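What you see is the complex with one protein chain gone and the rest in place.
== chain A ==
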Amino acid sequence: MALALLPARCLRRLPLRPPRLLPAPSRGLSGPRGGPPSALPLGRRVAVVAAVGGAAGGAWLYLRARKERERRERRRRELRALALGQGDFQLVDHRGRPRCKADFRGQWVLLYFGFTHCPDVCPDELEKLSRAVELLDRDAALPRVQPLFITVDPERDDVAAVGRYVRDFHPRLLGLTGSPEQVRAVSSAYRVYASAGPKDEDGDYIVDHTIIIYLLGPDGLFLDYYNRSKTADKIAESVRRHMESYEPLLD
C-alpha cells in the first residue's frame, strides 16, 4: 500500500520489498546479513510446518479422544436407561443360604441362566464360563470374578439338584434357585426367555432358553453379554477390558 504513494520512477529503481505481514523479528526487518528479507530461511520454514503439523495432529488427537469419551458416555446413558438387572432378587444358593442382589454388590459377576436337565448347551457354556474365570484368576492384579448359575427350571432344580450340578464346574460357581415366582422375576429382570417344552411320559422336558453369559459390574448392572460363539479367551479379554476402564453406572 505504501508503495503506491511513491512516484512511478522510484518503483522502477527501488528493489521491491514484500509487504510486511509478519511481525519483525527482533533482529530487525532485514535478513541475517542485513540484505533484503526474502522468504523465511529453511530452518524457520521447517519449524513453521512442524508447528502447524503438530497443532493439527494435536487437534486431531484431542477430537478423537473427545469422540471416544462421548461414545462411552452415550453407552453409559444407554445402559443406565436399559437398567437391565436392576431391582432386587431373592433366591437361595446351592447351600441353602438366602441370597439377594445386594450380596453381589462390589463384585464382578459372570451370570448364566440354564437348567440341570440340559442336554449339551448348559454344560458347554458353564465349562466355557469356568475356563474364562480361571483365565482371569491367573492375573493377581484383577478382582476375583464371581461365576453365577441361575436355573430357569425351578420346578425340578431345587437346592440339592443345583448343588449336584454346579459341583462339576468352577469351584467358585454359585448356583441359585428359588420359587417359580422368584425365578420368573429374576429372569424377566434380565430379559431372559425361558419356555418349558412338552413333557414326555417320564415327565421329562427340555427348557428352551436364551443362551447368554452376562457380565455384571460391581454396581450390579449389566455391562456386557457373550453368546455361544464367544470363546473363553475372548470373554476373559473382554472382562479384563471392562475392569480396566470401569466407571460406575449408578451415581
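The working rule: contacts are C-beta pairs under 8 Å (C-beta built on N, C-alpha and C of every residue); 3 or more make two chains touch, one makes a residue touch a chain; residues count from 1.
Operating definition for what follows: contacts and distances are computed from a predicted model.
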Protein name as given in UniProt for the chain not displayed, "Phosphatidate cytidylyltransferase", "Cytochrome c oxidase assembly factor 6 homolog", "Trafficking protein particle complex subunit 2-like protein" or "UTP14C small subunit processome component": "Cytochrome c oxidase assembly factor 6 homolog"
Options A:78, A:120 or A:244, residue touching the unrepresented chain: A:120
Absent-chain interface as seen on chain A, which is shown: 116-117, 119-120, 123, 156-157, 161, 164-165, 168, 200, 202-206
